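A single protein chain has been removed from this complex, and every other one stays in its place.
On to chain A.
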Amino acid sequence: MTDIIRTDVLIVGAGPVGLFAVFELGLFDMKCHLIDILDRPGGQCAELYPEKPIYDIPGWPSISAQGLVDRLLEQIAPFKPDFTFNRMVSGLEKLEDGSFRVITDENEVFEAKVVVIAAGGGSFQPKRPPIPGIELYEGKSVFYSVRRMEEFRGHDLVIVGGGDSALDWTLNLQPVAKSVTLVHRRPEFRAAPDSVNKMYAMQEMKELDFQVGQVTGLTGTDGHLSAATIKGPDGDTEVSCTRMLPFFGLTMKLGPIAEWGLNLHENLIPVDTEKFQTSVPGIFAVGDINWYPGKLKLILSGFHEVALMAQAAKRIVSPGERIVFQYTTSSTSLQKKLGVAG
């Protein structure tokens, strides 16, 4: 069994609200560990609209979504949060002593006194492309990520998509697979120009095939793929293949949160508006994932929620300790924690 990682507060989700929770909890000396299925912090801001300006962050007439994430990371740095990326939190259970055990999809085990669910619209997961019947092949011959390249050795492989993942795997799997056909809707790509040039050069050398079109159908038996139908500018063609890798971006799915024994309201977690606590004491929910009368899915609201939540969390992490309300401007003890005391 792997070592158990212990922390005061385990935060599920490293979106803007999870990040700011580190700040408010840190002011009360609580150590945080964040887990996110993405490979970097920032949640929707980093994944869906990094370059778009946000106009309703108080004090910032305009700030790009990634700019906000970068500033949040800078702001919470004094509290030295720990991050675990590329992991989905799959299990959450309450232990006899009232603390919590959290398990990831790679079976890492965490124990924390408090759990904060800042899971936004749910975990980011690969989008299923709109190909009829594709679910019959998933996990057997259609995969949404490459865990082991050996899985593709000696196979006729079709890769669908026009972003970096599609291009990178086309180039990386070309030497391993028997044949590679890349299918994209148009000759322009959203990927690094260098990889696109390499791909076109390999096509020139007949080392792979690139087809403009959309995959509209699959043929096979018992989940074993034998061919894909590609609808191109000049009609339909069939390509024999035994493996397919579609890269259609990410979408948010509630995921395993539904199985943690919490009350839910239309895929959201109801909380009270004093502590933002869920139906299980010690588990809090903040940001887009929670629900209460009047809830607005705004970053601003999430920031407010974590400030109040931190007070309640402190009572659980350090029972009996008096909580003093202080301003960061004037409290030397808070300033010491922030590393700015004069």
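Criterion: a residue touches a chain if its C-beta (ideal position, glycine included) is under 8 Å from a C-beta of that chain, and two chains touch if they have at least 3 such contacts; residues count from 1.
Note that in this section contacts and distances are computed from a predicted model.
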(request) Just go with whichever of "Cobalt/nickel transport system permease protein", "2Fe-2S ferredoxin", "ABC transporter" or "Transcriptional regulator, PadR family" UniProt uses as the name of the absent chain. (result) "2Fe-2S ferredoxin"
(request) Could you tell me which of A:K52, A:K178 or A:H224 touches the chain that is not displayed? (result) A:K52
(message) In the whole complex, not just what's shown, which of A:G26, A:P81, A:G161 or A:G220 touches the removed chain?
(response) A:G161
(request) Would you indicate which residue among A:K31, A:K94, A:R185 or A:K198 is in contact with the undisplayed chain? (result) A:R185
(request) Give the residue, chosen from A:R6, A:R101 or A:K127, that touches the chain omitted from the document. (result) A:K127
(message) Under the stated touch rule, tell me which residues of chain A contact the chain that is not displayed.
(response) 48-49, 52, 127, 130, 161-163, 184-186, 188, 190, 214, 216, 248-249, 251
